[in-house]
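== chain A ==
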Amino acid sequence: MTLLPLLSSVFRREMQLAYRRRSDLANPLLFFLIVVVLFPLGVTPDMAKLAEMAPGVLWVGALLANLLSLDLLFRSDYEDGSLEQMLLAALPPTSLVVCKVGVHWLVTGLPLTVMAPLLSVMLGLPGSALPLLMLTLALGTLSLSLIGGIGAALTVGLQKGGLLLTLLIMPLFVPVIIFGTGAVQAQVAGLPWLAQLAMLAAMTTGSLALAPLLTVAALRIAVGD
Partner candidate 1 sequence: MWQAFVRWFHKWSSPKWFYTMSQPWSFWLGWAATLIIATALVWGLLFAPVERLQGNSYRIIFIHVPSAFLSQAIYAAIAVLGLVGLVWKMKLAFFVAKQCIPVGASMALLALVTGAIWGKPTWGTWWEWDARLTSMLVLLLLYLGLWALHNAMERPESGDRAAAILALVGVVNLPIIKFSVEWWNTLHQPATLKFTEAPPMHTSMLIPFLMAILGFYLASMAWVLMRTRLEILQRERKSRWVEDELNRFSEGQ
Partner candidate 2 sequence: MGAFESFSAFLAMGDHGVYVWSAYAVGAAVIAFNVVAPRLHRQRLISDHKRRMRREQR
């Protein structure tokens, strides 16, 4: 069999699995909504101040929501043994990881990005910043899913992997959030923002190239012994 039909069947399987766990998938979105609603209650209802903080709040919310869902990335496949089969199968394991992470992004990163405009209105972010906010979130969450995939793979064999996953991955998310919010804040302030966006895009492509390899290596540790 050639690669493409195999990959598309894996992709379809992943999407079906995601559809079956749709209540799990709603969790990050709900979390994102809650963070953005609680923030003004906790800080200030002043729209001008909120607008200033909006890019950061939206980004932190999206990042934490993404983190929340990462723990499940490989877990069920690990527990029912299908992960082991997949690593032994004919298709290159990196493409499988890219497929799984891609689906993870489609069902968390993308919905978070689509939700962001709605929530940004509640935080008084100027409408002109919306396209850039969505672009950075789309790129950034993909990079988060890719980097997070390494952490999810490292902790998949552990009973209480969730907190450890957060500790392992959080430091690696630092550049993503800096360049993501940096671009939006610069645009709101009327400063050039292309450099931040370019850095974010570079992070995403870099992690697309490297993260799957490391994820496969980590999965082999979890499965192999």
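Assume contacts are C-beta pairs under 8 Å (C-beta built on N, C-alpha and C of every residue); 3 or more make two chains touch, one makes a residue touch a chain; residues count from 1.
How these were chosen: all candidates are chains of the complex that A comes from, given by their letters.
Computed from a prediction, not measured in an experiment: that's the story for all the values here.
Which member of 1 or 2 touches chain A in this complex comes down to candidate 1.
Of all residues in chain A, those touching candidate 1 in their complex are 147, 150, 154-155, 157-158, 160-161, 164, 167-168, 170-172, 174-175, 178-179, 182, 185-186, 199, 203, 210, 214, 217-218, 221-222, 225.
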